[in-house]
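Omission of a single protein chain aside, the complex is shown with its protein chains in their original locations.
What follows is chain A.
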Amino acid sequence: MSKLLEIRGLRARIAGGREVLKGIDLDVSPGEVHAIMGPNGAGKSTLSSVLAGKPGYEVTEGTVRYLGHDLLTMPADERAREGVFLAFQYPVEIPGVNNMYFLRAALNAGRRQRGQAELDAQQFLKSVRERLKLLDIGDDLLRRAVNVGFSGGEKKRNEIFQMAMLEPRLAILDETDSGLDIDALRAVSDGVNRLRDPARAIVMITHYQRLLDYIVPDRVHVLADGRIVASGDKTFAAELERTGYAHLVDAA
């Protein structure tokens, strides 16, 4: 079975600054869910940023292949249209840009790339309604500007809502569970679980084992000081909860 994502010896630094990723190896196959845990500042968000193509980072070594293509040479918007989705740890507020307008532009950009017909306003609305219900999001959020004035939890839900609309092949969720209340965590987890599909893979960055009770991962990795220092199956997270990271970091 060919890999969806294949990261080999990836080293990256902040542009003009210090090295944050110090040799990452990671394979993700279609249908899999991976969890990445690890101490604050280890480089988890940096890894997701590099995968999404955020400016400001320099890859100095290594390769990333996505569906067999060299991901790192693709511009960020093209990666997104090819099915890479990053749910931001800190979703950005965009004053003046209406959430629905934005989402429809994004959705249709992806459809154009895949040679599909654009959705008209009605089809789009139908699709929106279905997913809103699943995620228990009020439609007033959609009438507002992108993330502007959203509560922390609303922003996270909006990320997952966007994911549900865009139906990516590879979803990277950066601490989507942080800041969610118990009901929201369940709603978001349900949303993610519904998206689980043999053709699709999910990489979740999280600090909390609880998320992994809802979205059961195939693999759990510990990223510390820019490297993946340990990996295990779904039981590994519970073990980490007891042992902490210190012994892994020291060993690495």
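Heads up, the rule we're going with is that a residue touches a chain if its C-beta (ideal position, glycine included) is under 8 Å from a C-beta of that chain, and two chains touch if they have at least 3 such contacts; residues count from 1.
In this text, contacts and distances are computed from a predicted model.
Visitor: Quick one: find the hidden chain's UniProt protein name among "Iron-regulated ABC transporter permease protein SufD", "Acyl-CoA dehydrogenase", "Protein FixC" or "ATP-binding cassette, subfamily C, CydD".
Guide: Per the UniProt record, the undisplayed chain of the complex is "Iron-regulated ABC transporter permease protein SufD".
Visitor: Among A:L26, A:L86, A:V128 or A:I160, which one is in touch with the chain left out?
Guide: Of the listed residues, the one touching the omitted chain is A:L86.
Visitor: Considering the complete complex, identify which of A:V64, A:V128 or A:L166 is in touch with the unshown chain.
Guide: Only one listed residue reaches the unshown chain, and that is A:L166.
Visitor: Just to verify: which one of A:G96, A:G115 or A:P198 makes contact with the chain not shown?
Guide: Reading the full complex, the residue touching the unseen chain is A:G96.
Visitor: Can you work out which residue in A:K54, A:R144 or A:K234 touches the chain that's missing from view?
Guide: Considering all chains, including the one not shown, the answer is A:K54.
Visitor: Contacts of chain A with the missing chain: which residues?
Guide: 52-55, 75-77, 80-81, 86, 88, 91-97, 102-103, 105-107, 109-110, 113, 145-146, 162, 166
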